[in-house]
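Complex shown without one protein chain; remaining protein chains in place.
Naming follows writing order (A and B), and every chain is counted from residue 1.
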Amino acid sequence: MKCQDGNRGKFNLLGLVALLAILFYFAPIHFNEENLNFGVSVAESAEPAAEASTDVAASPYGPAPKTTLASYPTIKGINGRVVIWLVAQLHLWFAAFVLAVPIFVFIIEAIGMRTRDRRYDNMAYEFIKVSITAYSLTAILGGLLLFSLVLFYPDLWGYLATIFKDSMFWYAALFFAESACLYLYYYGWHWLQGGDRKWVHLTIGLLLNAVGTMLMFLANSWLTFMMSPEGVNAAGVFAGDIWPAIQNHLWNPINLHRVVANVAFGGSIVGAYAAFKFLSSSRAEDRAHYDWMGYTANFIAISALLPLPFAGYYLTTEIYAFSQQMGITLMGGIFAWLFIIQAVLIGALFLSANYYLWCCMGRSDGAERYYKYIKYIAIVIVGAFLVWFTPHTLVLTNEELKALGGPYHKYVGPFGIMPAKNTAVNLMILATFVSFLFYRRANKIATVSWVKIGNSAQVALFVAGVINIFILGVYYGYFTNTVYKIAASIPQVCTTLAVIVISILIDSFMYKNAKEVAPLKWGRVPERSQYALFLLAVSFTWLMGLMGYIRSGIRQHWHVVDIMRDNSADAFTPTMGFAANVVSIGTIIFLSMVIFVFWLSQISAKKVEPENYWAPEAVDGAVGKGGGG
Amino acid sequence: MKIPKLLQAVLVLAIVYFGFILVFDIILDHVIPSSLLTMYMFFVVAGVFMVYTANEKSAKELVAPIKALVEDPSKKMIRNVVFVILPLLAGWYTYEKTSLSFEAPVELRTIHPAPPSSMKAYGKRYNVLKLENPFRKFEKTDPKKFKELIAEGAKVYIQNCHFCHGDKLDGKGPYAAGLNPTPANFQDVGTIAQLQESYLFWRIATGGPGLPKEAAPWISSMPIWQDFLSEEEIWQVILFLYDYTGYQPRSFGHE
Partner (left out) sequence: MKNFLKVAAFSLLVIFSFAGFANLGIPKIEPAPPPTEEKIDLGSMTIEQFVGIGEKIYKGKGTCTLCHNALGGRAPLLEKAATVTAARLKDPRYKGEATDIESYLVESMIKPSAFVVAGFGKKGTNDAVSPMPDVSTGSIGMNEVEIAAVTAYLQELGGVEVTVKVPEDASDSAAEDDEEEQRKPFETVEDILDEVGCGACHKVGEDEGEQGPDLTKIGALRTEAHIRASILDPNAEITKGFKKDLMPKDYGTQLYASELEMLVNYLVALK
């Protein structure tokens, strides 16, 4: 068995070498192209009379196609938009998953190499095994997406393909490289063990992540081009240089947001996998393993979740900077209601993450010291969440409307606007961090001499941080010029991050040689805590679907904003209920497929020895080989 | 005596629920919207549940009475009573929620619909995103003139607007009671304090009929003021609105 794997690894190594050769072959071409462009730009600057706009006017590329209702093929009984929507979303979910898993497999493998703790290596291997099947599903869904785009939106596809044809070619090449890296990384896992070989393996993991990230960035550029087109003129005539089209205004904000969100999403899915394995295994060591795996995955998910709101602010700011019209459509118009749904989901994420941590404290008897604080954390989180959730426009019955004398509420109303929500989300993050601190300390007692000072310093730090967040939120949010309203969120974020970082520093020194009061018993968690992991995974998936819809929906009736109009029968913005239903159906399909993937990884480990099926010699032979391998 | 966990939890929920009602409806005299209270309570219930089940001991204590109620043979009587009352309660709640009433259905308006990128008024086209109050600059360059302009705006306001929007700009003018939706309350932090001056210009100049479809139901009785006021008067009254309430108009650029 082992021997076979080794062979496969070698074959893949050959494949990789071949692919690298191909890549290097392309790389110089690209490099030369850049050189070429560089040369042209020098020539242009030397000759100021030469004008770029004529380049566009006389460009061999035509303007963006003008479509009519007839340009959109229809299939009776099938709504093309919903098909594209679902397929794209499913592709995205799987892609996010298969891109995220290698990121933290790489990290976990590195941790394992450093600590020489075998459990990390086993867990990393189990993760990557899961992503192998998901990888082929991603590719299939990507093909299906392309197919349905060509089928239902041929003109849009044609237009995008004329602009991005080069990058689509690189994309295909990168996809091969990604496959090679992934297969080598997975099949070579047990072959590349120990010493230098382990380093080679880790390097392949790094390569896998680099290629995967590049793949995503490339695909991101196509969709951000549709939101913030650049490199084309007002009529959509492509200037011929692909780089501005790729590097359009929203490209980097989306790149950042997606990388962070992918890690959080991947972590939550793996967490759910571990939770399911935990629930269905009966052996104590299995339960311990999966408990530990679920905890680690959840830790990764939450660590990535905490900075996510800030990546979101950055993206939104850039959307405003690109087009205020788009920004207002996003935050002020009809989509504002989708942010109320988003608020509920994010609240669910925070609540379940905290609940999981509280339950996990039960692994050690030492945690009892901290139980009494849980209710205060809960009060802060629920209180902050209620503010976070309060909509700007209240749903009022006529009686309430009359009683209030208008649709404005003097006391609840101020919670509806951004400064209150920024304050609330920062408090929620801090409270979650406190939960984590308690969890960390559950089984330990600090032995350093300055425990009291350290603790007081931490308390003072938190108090100062909270006061600062409050002052920033309340004063700058309600009593000054609106310019500062948005600006105040940045110092708030900095405060939160500073509190977290300094507190971690203090804590790590304080608990350096801490005494263990009661051992951490992996596997000793209540089953309901595992449901918190499921809630996290389901909420995350649904949330991603919803936010994907919002991101795409703010283009409104444009395929490519202000350049190529959507004239199909489905150019309208659907109601939120409809969107939520599509997202729900997508989530159910996705989770079913994920279950299938997990199930596959489970049966691959199962071996049935049928009785009286094989002729006796054959069985003997197989056993002999297996034993020798 | 130690209060059983289940009773504790129920008490906490009751205190929070009635606390909300007490604070908002009675102390602050501003009813808390029932839709909001429902959602609030949903998450409070979730929070309380989480706290009481966070560790094994507490969780066991919480469910012990329920377990006993269902399983303990000695509690047969109570069990029967509860099992009759619970479905009845559910039935009553369902009936309450679904029975017809004279209350008009809840209507929801988007108070601040996204403005169009450009608007037409006075036979001209304005770019709403870039439009600025031509008088705003006097705030720094010529404070005296600025004061005069505000005074002009106040005059315009009293002559035209205060009947609905109120002499304190709080949306409680003499005619306000007859209007639905009620006139905007400029003192509220959620109205003009969140908006750019160009937005106000758009809403004043085109009035209720100029609202986009998104702001349906389209029943605002705000007149189309460009038919009655001059462009300058609208800008003056906007100055007045911000001056009187003390808010600053929203601007996206940093100064």
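In this section, contacts are C-beta pairs under 8 Å (C-beta built on N, C-alpha and C of every residue); 3 or more make two chains touch, one makes a residue touch a chain.
Being a predicted model, the structure only gives us computed values, none of them experimental.
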Among the chains presented, those that the missing one touches: A, B
Option from A:E178, A:E318 or A:D566 whose C-beta touches the chain left out: A:D566
Residue among A:L215, A:L345 or A:A442 that touches the chain left out of view: A:L345
Residue among A:L279, A:V451 or A:I506 touching the omitted chain: A:L279
Hidden partner interface residues of chain A, rising order: 47-55, 57-59, 234-235, 275-276, 279-280, 334, 337, 340-341, 344-345, 391, 395, 531, 534-535, 538-539, 542, 556-557, 565-567, 571-577, 579-581, 583-584, 587-588, 591, 595
Hidden partner chain, residues of chain B it touches: 39, 106, 108, 110, 118, 120, 123-125, 212-214, 216
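The definition used in the following text is that only the chains that are shown with their structure count from here on.
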Between chain A and chain B, centroid-to-centroid distance (C-alpha), Å: 33
Contacting residues of chain A [partner chain B, same complex]: 320, 324-325, 328-329, 332-334, 336, 347, 351, 354-355, 358-359, 361-362, 367-368, 371, 374-375, 378-379, 381-382, 385-386, 389-401, 403-414, 416-417, 478, 480-483, 485, 487, 526, 528
Chain A contact footprint on chain B (complex, rising order): 24, 28, 30-36, 39-40, 43-44, 46-48, 50-51, 53-56, 58-59, 103-104, 106, 108-115, 117, 129, 171-172, 176, 180-185, 188-191, 193-194, 214, 248-255
